[in-house]
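Here the complex is missing a single protein chain, while all its other protein chains stay put.
Going in written order, the chains are labelled A, B and C, and every chain counts its residues from 1.
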Amino acid sequence: MTELTLAKALTAGLGQALADDDRVLVMGEDVGALGGVFRITDGLQSRFGATRVVDTPLAESAIVGTAVGLAMRGFRPVVEIQFDGFVYPAFDQIVCQVAKLHYRTRGAVKMPLTIRIPWAGGVGAAEHHSESPEAYFVHTAGLRVVAVSNPQDAYTMLRQAIASDDPVVFFEPKRLYHSKGEVDLDADIADAAPLGVARVVRRGTDVTLVTYGAQVQVALDAATAAEDEGVSIEVIDLRSLSPVDYRTVTASVRSTGRLVVAHEAAREAGVGAEIIASVTEQCFEYLEAAPQRVTGFDIPYPPAKLERHHLPDLDRILDAVDRVLGRGHRAGVTS
Amino acid sequence: MTELTLAKALTAGLGQALADDDRVLVMGEDVGALGGVFRITDGLQSRFGATRVVDTPLAESAIVGTAVGLAMRGFRPVVEIQFDGFVYPAFDQIVCQVAKLHYRTRGAVKMPLTIRIPWAGGVGAAEHHSESPEAYFVHTAGLRVVAVSNPQDAYTMLRQAIASDDPVVFFEPKRLYHSKGEVDLDADIADAAPLGVARVVRRGTDVTLVTYGAQVQVALDAATAAEDEGVSIEVIDLRSLSPVDYRTVTASVRSTGRLVVAHEAAREAGVGAEIIASVTEQCFEYLEAAPQRVTGFDIPYPPAKLERHHLPDLDRILDAVDRVLGRGHRAGVTS
Amino acid sequence: MTSTVNPSTADPTTANTSPANASPANAEARPDPHAPAAGDLAQLLSPDGERGAHPLLDDWAGDIDDTRLAGLYRDMLLVRRIDAAGVALQRQGQLGLWAPAEGQEAVQIGITRACHDDDFFFTSYRELGVLVARGARPADLVLGWRGEVFGTFDPYDLHVATPQIIIGAQTLHAVGYAMGVQRDGGDQVAVACFGDGATSQGDVSEAMVFAASFGAPVVFVCSNNQWAISEPVGLQSHLPLAGRAPGFGIPSVRVDGNDVIACTAAMRWALDHARSGRGPAYIEAVTYRLGPHTTSDDPTRYRSADEVALWRTRDPLLRVAGVLRERGLLEAAEAEAEQAAAEFTAGMRRAALEATTRPPLAVLDDVYAEPHTGIDRQREQFSAYLEGFADDEEGTR
Partner (left out) sequence: MTSTVNPSTADPTTANTSPANASPANAEARPDPHAPAAGDLAQLLSPDGERGAHPLLDDWAGDIDDTRLAGLYRDMLLVRRIDAAGVALQRQGQLGLWAPAEGQEAVQIGITRACHDDDFFFTSYRELGVLVARGARPADLVLGWRGEVFGTFDPYDLHVATPQIIIGAQTLHAVGYAMGVQRDGGDQVAVACFGDGATSQGDVSEAMVFAASFGAPVVFVCSNNQWAISEPVGLQSHLPLAGRAPGFGIPSVRVDGNDVIACTAAMRWALDHARSGRGPAYIEAVTYRLGPHTTSDDPTRYRSADEVALWRTRDPLLRVAGVLRERGLLEAAEAEAEQAAAEFTAGMRRAALEATTRPPLAVLDDVYAEPHTGIDRQREQFSAYLEGFADDEEGTR
């Protein structure tokens, strides 16, 4: 085991994938000499050369569109979108091509494309640099969508995503890039939990708290705080946002009877809505209270100085936990 | 009152808006001499001239992006996207500019832009011509999203959308373009139900069935069929998908205790998920059964000959109604 | 560098005027000294059947003798017949839609015949001739437009990607594929086919940026058929479209797209340029869509019968037929084409009539390459639902 930051774990995962399979390519803006604005591709160009770690011209639609063509030629491109807010110019290529080509060709053409997206807020960034666009991709059939929350998953899941014959949108919480954890660099990705599986990161009996990405840490903190008040929270890290591992989620809700979902993204038609709707459909009779969402507001991502009001935090999560426990309200009265 | 098809009602609405306010412009591909591929802009260019009804070069990002600039200059552009599946090249301009400019400028810049989208399936069309992308826009704060289901709403809501100082994504069900209805062309749009309001289109007592667009007619047919079996369905036409008129929806669910939501779009993180999650949050204690969704599958829109299996129809809606009534299943056993 | 305003001319082969566009802002052409001269249209076979010369293309047409010309004619006529059969099948309700290629046979056959078999095509919906010349089977031309499936053939068999409907999107795929060829050390060229309207899409410009930046072996073929549905090419650009590529660092040629010899030669030049490592090349083939945009379109709403009549005189088949008739080769070529066409179109009819729609559960196939719990759940539910009907109704559904 090696202690690595989440960022370095991603670098290691990319390096391993490039070393294992010479059809793997890394491409994007500034991924070469600079190593990416977050240094995730640091050192890879000098190690693997400029034909495998490719600085591209500044155009996201073309980055994804040429990656599609490379995939058709048998490559496995790993595309870096510089920030979450810059994925939209590539939306057409992702939705109409990446997601549909396997279906369109009845399986003749595979799309083993990984689209890495440094993601979400809490880092005091400028406009368009803190977006949580995951629901757009979750709603798009044909894509797999994952979000990592710790260095080990970052390393393993990135390699699994690259190895997958399906296109994977891979979300990396910027806020956790510098957080550290133990990583087993030698583990076989076939032995690890598969891409589509959620993980119970803390056992609990009273409330199921489902989240992903940087919010996993917030959720764990909330669970610790709640413990002091005698509330036992089970925390689930979704890991895969599409498909959602409903087996793990519903098993938990069946035992707790109470569900809270937390994410930074806007609430309307977000991932939280999906989970609550599906859980309600699948285990209505086990629910003892209305499931609750703790999410960003339905607003454009606000200026940095205001972002802490927008993001779910420990207090807002505990407030929702109180609500789902029918405890009146920790603070204020949310109707 | 005049009997008009939904298509002609839209033409009339555009004509009235162009006549009422010389800052209104119509722009898009083939909207001029051809009158649009669906003839919605038929005759408007010869009536209002080519500077107000503008054939644009073939580029959706530019159509929306230049409309943003026109709006900044004080115009009220009505943009036609030729088919639902061609809105994605404009996604960046819609999400990062149209939706955010008012917020970005703290209200200094208004975006009175209407984006008309001929929408959804059931017409035997080619790939990319039957998409239901509404959830992408519902998830995007800063936009209003509406869907019409009948000629009167088409006429009135289009004029209201154009008159709104907010950007409105306006969905027109292609499948209903030729369906007829009475339209009051002289009604004052200020007297009509506002844009954000849902409508109970059929009263019922046992189940609330929420839908929009072309599915409203399917829902009404289902309600009629169910009546024969002694089940009374209340059908709600959402009209506005963002914001959703939860007052109307929850009032109905409070009285029926049962909810079914139907739409053509994919299920994962769709509008149905949002409605079920919100209704569950807002009136959990009134629910007598798990709310049910009847939606398209989570697949790329299938080839025309298979689309009828993908689209919610009377049988699938009644099946969900049975499920929500705990009646076992009309046909088959859905788990 | 300052602009000089030239009078616009009426002949759409020489300038992109906008006859149908009434906006005064569009009315005035703005040629520029940096763009290729408007009249600079490479031609090797005139509408009158005269064999001409061209400094660039001569080198690439020397071997196109009468026999080869007869072969090209055969191909073009075959495509025309297949196209007519497609339109007929659509009119008879056998197909949902058809996008006629009539008038564009020369560019489609010329460019395909110039290629190696493993050069890879990325086309739009209108490149019927490419599919035919690449050996598509009758069913391939029927099942897609009928709405049974999207992908009718394995792209790796024909070396043709599934035809693209999103305007311009395929140009990026072609560039990416060509970048892959570079990395493989292969000698294939990727070919990106698109229309005049497509040149306005950002994707097409981005494709030129990437192709030039990486020196990728890709040939851009713009079939300027004068119209993008109802929009005349002059609305997309006042200047010849070939003039855009050089500014991106891509050499281009503007060729008479109704001259199959010139199209073949231009494509050979472009392929050689790309294949020999000198990077992308660009061809604007000036042609005309004689039919409607698709069978759903009514072109009388936006263009004059006179214009169509003028272009009928420039029919790509006519001029070759003239030459072949003179040489006494026409009859044989026609007979051969008609024979092939009869077989092929009979096959199309059969494919349509015998088409069986896949079972309902097929909608859930091939969404993912690997197992997927979401799809599995929906398949389970849907199949249980369908079985319920089977129980009720003995499988009528």
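By definition in this document, contacts are C-beta pairs under 8 Å (C-beta built on N, C-alpha and C of every residue); 3 or more make two chains touch, one makes a residue touch a chain.
What you see is a predicted model, and the numbers here were worked out from it, not measured in a lab.
In terms of the touch definition stated at the top, the absent chain reaches A, B, C within the entire complex. Interface note for the absent chain: among A:26, A:59 or A:317, the touching residue is A:59. The set of subunit B residues touching the chain not shown comprises 25, 51-52, 56-57, 59, 61-62, 64-75, 92-93, 96-97, 101-111, 141-142, 144, 164-166, 196, 242-247.
Summarising the interface, subunit C meets the missing chain with residues 1-3, 5, 23, 25-26, 28-36, 56, 182, 199-203, 205-206, 209, 212-216, 235-239, 243-253, 269, 273, 278-279.
By the touch definition given at the top, subunit A reaches the unshown chain through residues 29-30, 32-35, 37, 45, 49-51, 54-59, 61-62, 85-86, 88-89, 124-129, 267-268, 297-300, 302-306, 309-310, 315-316, 319, 329-335.
Operating definition for what follows: only the chains that are shown with their structure count from here on.
At the far end from subunit B, in terms of centres built from Cα atoms, lies C. The chain occupying the central position, as judged from C-alpha centroids, is B.
Rounded to whole angstrom units, the spacing between the C-alpha centres of subunit B and subunit C is 35. The set of subunit B residues that touch two or more partner chains comprises 61, 85, 89, 127-128, 268, 297-300. Across the assembly, subunit C contributes 149-150, 166, 202-203, 367, 374-375 as residues in contact with two or more other chains.
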